[in-house]
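Taken from a larger complex, these chains appear in their original positions, while the remainder are omitted.
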Amino acid sequence: MRHPDFTLTAGPTMASPRTLAALGEPITYDYDPVFLERFRALEGKLAAIFQTKADVVLMQGEAVLGLEAAARGLTRPGMKALNLASGVYGKWFGLWLAEYGADLVEVEVPYDESIDPADVERAFEEHPGIELVAFVHSETPSGTLNPAREIGRIAKAHGALVIADVVSSLAGEELRPDEWGLDVCVAGPQKCLAGPPGLSLLTVSDAAWEAIRRNPHAPRGSFLSMLDWKERWIEGGRHAFPYTPSVVDVHGLDGACDELLELGLEESIALHHRAARATRAGVKGMGLELWAKSEDICTSCVTAVKAPEGVAVLELLGLIRERYGVMLSPGYGELKERLVRLGHMGPAARSLYPIVALSALGRGLADLGASVDIGAGVEAALAVLSQPTRAAVS
Amino acid sequence: MRHPDFTLTAGPTMASPRTLAALGEPITYDYDPVFLERFRALEGKLAAIFQTKADVVLMQGEAVLGLEAAARGLTRPGMKALNLASGVYGKWFGLWLAEYGADLVEVEVPYDESIDPADVERAFEEHPGIELVAFVHSETPSGTLNPAREIGRIAKAHGALVIADVVSSLAGEELRPDEWGLDVCVAGPQKCLAGPPGLSLLTVSDAAWEAIRRNPHAPRGSFLSMLDWKERWIEGGRHAFPYTPSVVDVHGLDGACDELLELGLEESIALHHRAARATRAGVKGMGLELWAKSEDICTSCVTAVKAPEGVAVLELLGLIRERYGVMLSPGYGELKERLVRLGHMGPAARSLYPIVALSALGRGLADLGASVDIGAGVEAALAVLSQPTRAAVS
Amino acid sequence: MRHPDFTLTAGPTMASPRTLAALGEPITYDYDPVFLERFRALEGKLAAIFQTKADVVLMQGEAVLGLEAAARGLTRPGMKALNLASGVYGKWFGLWLAEYGADLVEVEVPYDESIDPADVERAFEEHPGIELVAFVHSETPSGTLNPAREIGRIAKAHGALVIADVVSSLAGEELRPDEWGLDVCVAGPQKCLAGPPGLSLLTVSDAAWEAIRRNPHAPRGSFLSMLDWKERWIEGGRHAFPYTPSVVDVHGLDGACDELLELGLEESIALHHRAARATRAGVKGMGLELWAKSEDICTSCVTAVKAPEGVAVLELLGLIRERYGVMLSPGYGELKERLVRLGHMGPAARSLYPIVALSALGRGLADLGASVDIGAGVEAALAVLSQPTRAAVS
C-alpha cells in the first residue's frame, strides 16, 4: 500500500517539516558538548511548556515508560492509593498500582463520562490515609477530559501526592502542575507537541522526589528508574546520563518545542480547542454521534465518534486509508470496534486538517452505504475554523 | 560551540545520509498498514543480519533496556549464574544478576584481557548447576573482544542458557547465535549498524522463551517485558504492539539495515576489521600504546588507546573537539580518564575516517606537547586502508 | 506569516516526501561517477515518461529556458512560422518567434477556448510555406487543453516542425511526441511531476536537431544553446556537460521520476484526470463557474474558476492563505485578477487534496460575503474521488 497522505490519528500524529528536519540531523555522540547543551536547554523549553518550576525529566522510552516509572517509583506495598478511572488508560494505571502492592481505592465512571471532583472528595473522606492519587488528564482512547485542577486541589488538601497522565493534553489543554498540585506529570512528545514517540516527558515535584527516595521499592539502576536521572544527571550537574539517550528523538522533540514556543503555548492550546470544536461541529453536522456524554468533557486532542449501527470500524478505516490515503484511529482497548477517533494534534490542529478527517470519515461511511450528511458537516466545521482561535474557543 | 564535523566515537556513531533521510521521513501512526508491514519486514532484515532463525524482538529503548530485560527475564532468585567479566559492561551485568537474586559465579579478568574459554570450562566444573551464562562479546569501553563461539559451545555442553551482549559487535564481528548457542543476544543500532540509538535488538531462542515463561519473576505488563512482545506481538500474529513503538527510530534502523544488506554482511564485517587494523597500525605507528594486552583480542568497532603519561584525557578530547571539530570518546566508567577511544563503526569504518581520527588524536597530543610521530602513524594506517577489505583483514 | 500548510497552486506544486528527501541528499561533484550515471539514467526515465525514442535534453533552468532555447534554435529570420495562441503562454511564444525574425502567422482564439484543428488546417492552406508550428498543450494560466495529437498530425502532413509547450501536461495528460509528430517538447519538473522548478525537460527529434544545426542563428556556446548539449554531452558520449548542471534539482527530479514510474504513467494521468473532474464537480456544485467555455477542453493539472462578481481575487487568496494556510493561485498575466486556479498536480492529485482546495476557496468566499454552497461542492467532489481512477476518468 502507498504511504498515507494524511495521518490524523490519536497519535503518533503528523510532524511538521521542521520537526522532521530536526529528526534528520546528523546523529551526534551523546557526550558531544553541543548535544549536552541541547539536552539541557530542551529541559528548560519543556519546563516552559509545562509551566513548571519543578524538575523536568526526559526518560528515554515512549510515555508508557514514564507512567510505569512513576507508578513504581511512588508505590509502596500497602500504601493507600486512589485511582480515578474514566477510561482505558486510567483503568490500566490502577492495575499497575495494585500490582506494585498498593491498597487500591478506585473511583470509576463509564468511559463516556469524566471524573466528578465530588467523587474524589468523597473517596478521601471514605478512605482516610490515601497517600497517592492517580488520574488521566486527557483520555485519548475515549476523547474525554478530567478536571485536573480540581483533582489536584482536593488531593493537596488531603496531603496526597498526585500522578497525572498528561500524555495527550500537554500543549493542547491548560495545564499547571505547580498551581494545581500535580506532583508527577507524564507527557508524550507524539501528541500535541507533534514530535517523535520514543520519549517520556516528566515533571517531578520535590515532594515526589522525596517520596521516591524514601521508597525502597523505587527502581534504581534500572531503565525504569527516575532516581537514576535525578542522582546521576540532575544532581551530578547534568554532565552524565544514566544511559545513552535517544539522540534522534531528542533532536526531533527539540525542533517540535522550538516550533511550539514560537507559536506560543496559549495559541497552541487555542488552536487545539478550535480544531476540536470544529471537528465536533462537523461530526454532529454530518448526523453522527460523539462518544462523550457531553461536549463539555471532550478533550482537544482527539474526537471520538460512535460508529453508526452496522458499520464495522476496522473495515471502515481500512477503506478510508486505502481509498483516500487518510489514516484515522479506531477505538482502543475494549472500545476498539466501537469508535472512530479523529486526531487534531500539532500541525493537524491547524489549517483545514479537520476538514480532511471529516470528509474522509463522511465519504468512507457513504461508501459503505451509511447515511451521512457530509456537506452539512463540512460546512459546520468550516464555520468554526473561520473564526479567530480565541473566539472559536470561548 | 559548532556542531562536530566528525563523530568518530564509541557510539552513537555517525549515520549515513540514507539513514538520516529515513529518520526524517514523515512520522506515521504505528498501526498504519505501511508501518506495520515495515516493522515486520525489519525483523526479517535483522534476522538476516543476526544470521538467526530465532525470534527477533525490537524493544523500544536503547540497548541497556534489552540487557536489563534479558537479565530480569532469565534470572530466578537462587539460580546459579555465571558471569564473565572482562570489562565495565560485563562487570555491571553481574551486578544485575546478583540484584535479581542469582547465586553468582564470576570469572573476571583485567580489563585489558579477554575471557579464556578454559576459565569458563573450569567455572562449570567447579560450580555444578550453572543455568545461565552471561558475557559481553565486544567490550566497547575497553575495545576488547571475547570468544563468543567458545563460550557458547561450553555453555551448551553444560546445558546452560547464554545471554550475549553483542551491542557493538553486530555487523562488525562474526556472530552466529544459532550455531554458537547464544540464546539471547542484545545489540544496539547505534554501533556498527550506524542507526539511531533508542532501540534494543534482541534474538531469543525457544529455550530462552521457555525459561522466561516459566520464570514468575520475569517482567510482564511492563516496559521491561520481553514476554509482552512474544505474547502480544509475535504470537498475536504481529498485529498489536505492547505499546507505541518508536516510529522514527524504527524508520532509521530500517534505512540502516537496507544499507547494510546492500553492502553485504560479510563485507561490513571485513570493512570494520580493516578499519580497526588500520587504526591499530596508526596508533602504534605514532608511538602510542593500545590498551588491549594483545592485538588478537581487539574488537573491530572501537580502538582503545592508552593516554600517554601526563596527558589529561578530557582536556585532550576537548581540545580536539574544539580545534579540529572531531569528536572522539574517552574511556568509560573507571577507565574514563585513562583511555582515548577511536570509533570506526558504520560509515566511519569506510574511506579515510580512520585517518581523520588518527590525525586528530596525533595533532591534539602534539598541541599538548606530547611527542608523537603523526606522519608515521598516518602512513601505516593508509597502508592498511589501501588493501582490499579481505586482504586487509586476514 | 507562517509557512503554508497546503500548496495547491498552478506550480511550483507540493512535492512528495520522497522527492524532498532526494533534494536533501548530499551535493556531489557533477563529474562524480555516481552523479554522471544518475544523470544518464534520469534521461532514460524521462524518455519513458515522455514515451519517446528521441533525445531527451535537460536544460538547467526552469521551463522558460527550454522554451526560449527551442524558439531561438528553430527560428530563422524570414521563415514562415505558425503560432497557435489560446492563452497567455501561447501568445507570448508568438512574440518570441516574431522577435527572432519569423514571418509570423497566428491562429488566435479567446483564452477560454482551445485551438480548433480546422483552423490549423486552414492556416496551412492560406499560408503556404509554413515551416514551424508552435502551440501550448496545456495552458496553465487558463486551465485549458489544446488538441496536440491533431495539431501534430496536420503539421506533419504539411512538412512543418512542431514545438509543443507541454510544461504542465507531462504526466498529467496523454502525450505521444513520436506518434503525434511533436519535434520539440518542453516540460517542467514542477508541475505534474511534482519536482523542483529549475530544469527544462526537452525531447528533440532528429529533424529538429537537423534544423537547429542548419540554423546559423541557433545559439551556440551559450546557456541558451540546445546544440551545446547535443554536441558536447550527447555526441560526446555523455561524459562532459556544457556547464555545471544543477545537481540538487537533478537529484530531486530523479526522485520524482522514480516515484512516478513506480506509480505508473497511466495511473498518474488517470489520477490527474480524476482530481480535475472532482475539482470541476466541486466548483460547479458550489455554484461557481469554470473559466473554460466547455469542460471538454479543461486541462487535468489545474482548474481555473471565474472569480464571482465583486470579489477581488488577490484579497480572497490572501485571506485564504492567512486564515487557512492554503496557497492557491490567481490568474496569470492579463487574467490575473479574474481567475482563481486550483492546482491538482503530483501528490495534490491524490487523496483529498482537491477537497482542501475547494473548502478553502468556498469558505474564503463565504468569509467575504459571497454566496456559495460549500457543502454541495464538497459532496460532489467526494463522489468523484470515491470512484476508481479509471472509472472516474472515462
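For reference, chains read A, B and C in written order, and residue numbers begin at 1 within each chain.
Everything that follows uses one rule, which is that a residue touches a chain if its C-beta (ideal position, glycine included) is under 8 Å from a C-beta of that chain, and two chains touch if they have at least 3 such contacts.
Quick caveat: nothing in here was measured; it's all calculated off a predicted structure.
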Homo-oligomer size of the whole complex, from 3 visible chains: 4
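Assume only the chains that are shown with their structure count from here on.
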Equivalent interface positions on chain A and chain B, same or different at half: same
Cα-centroid distance, chain A relative to chain C, in whole angstrom: 45
Between chain C and chain B, distance of the C-alpha-averaged centres to the nearest whole Å: 53
Chain centre separation in whole Å, for chain B relative to chain A (CA means): 34
Contacts with two or more other chains, residues of chain A listed in rising order: 3, 24
Contact footprint of chain C on chain A as seen in their complex: 3, 5-6, 17, 24, 323-326, 347, 350-353, 355-356, 359-360, 362-363, 366-367, 373-376, 378-379, 382, 385-386
For the chain A and chain B complex, residues of the former touching the latter: 1-4, 7, 9, 11-15, 20-21, 23-34, 37, 60-65, 68, 95-96, 99, 188, 190, 196-198, 221-224, 243-249, 252, 318, 321, 327, 329
In the complex with chain B, residue positions of chain C that touch it: 17, 21, 24-26
